[in-house]
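Of the protein chains in this complex, all but one are displayed in their positions.
For subunit A:
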Amino acid sequence: MLLGRTANGLYWMNRYIERAENMARLVDAGLRMALTRTQNASEEWNSVLLSAGSDAAFTQKYSDYTAANVADFLLRDTSNPSSTMASIETARNNARMVRTALTRETWESINEAWMSLKRILAKPIDERDLPSVLDAIKRETALIRGAFYGTMLRNEIFDFSQLGTYVERADNTARILDVKYYVLLPSISWVGSTLDNYQWESILRSVSAHRSYRWVYEADYKPTNIADYLILNVRMPRSLTFCYRFLTEHLRFLGDDYGERHACHVTAGKTQAMLAAGSIKDIFDAGLHEFLANFIRDNIRLGDEIAQDYRFN
């Protein structure tokens, strides 16, 4: 038996842990672009902020798209509810609320991540330290994940946690693709200029897939392959298909446990079936942007339905 509020806390705890890490990844990708390309750095930072869904809030506060401003806003600024620091803080508050549902190891890893990031992010980040700060964020979230996977019982508590992780991750990957969808469109991509190469690498970097891409596809970046990798690849842990494979699986476990299926089962099932049947050519033919916009909308709906079906509030 699990309280609806506890399921809610587990779900959001994991969404925010995922988000804390995604912010670091986005800044990492932006930093790489800014370092390798002297021109148009501000455009890159702009698309980083768009991917983070934080562009409007950023421009209210800053006029310049600089590494220091963006890193500060996305990593440290607690007035930005999606910043790494704010996310870790929210994740920890949720973890505190659901503490009785967590193993000691999981709780301690979150508590320690919060303590150490609070220290690391206490002062504005010196640009020279940015790489090590990003590493520290990724290390802390990796430790949480390790403690979580290593110690948690695979029951409903685990299922609701995973739902949070994969809804957030699917949203994140879809947004990264949507912000840059135009650089993947065939009209431009067949040219394959150096500029495009940078853009493509940046997309892969934002999901930490620039190395693994080469293990799966040929060495050259090809937009259809990149889109295929991030949307349809079953083995790539941040692809939309991967996320939905696990979302439907955990929803199925819950449905079996409780002996009841809900609207969220139908929604997740539809999206998964659509991904399973789709080819990257079909997606491009029908319009990549339209595809992603629909996906993001349905994914948000799934989150709302999970909350309603399992009485989160």
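Odds and ends about this structure:
One rule holds for everything that comes next: contacts are C-beta pairs under 8 Å (C-beta built on N, C-alpha and C of every residue); 3 or more make two chains touch, one makes a residue touch a chain; residues count from 1.
The working rule: contacts and distances are computed from a predicted model.
Taken from the listed names "Circularly permuted ATP-grasp type 2 domain-containing protein", "ABC transporter permease", "Xanthine dehydrogenase family protein subunit M" or "Dynein regulation protein LC7", the protein name that UniProt assigns to the chain not shown is "Circularly permuted ATP-grasp type 2 domain-containing protein".
Interface note for the absent chain: among A:129, A:220, A:260 or A:304, the touching residue is A:260. When the omitted chain is restored, the residue from A:78, A:111 or A:224 that touches it is A:111. With the whole complex as reference, residues 1-5, 7, 93, 96-97, 99-100, 104, 107-108, 111-112, 115, 156, 160, 254, 258, 260, 310-311 of subunit A touch the missing chain.
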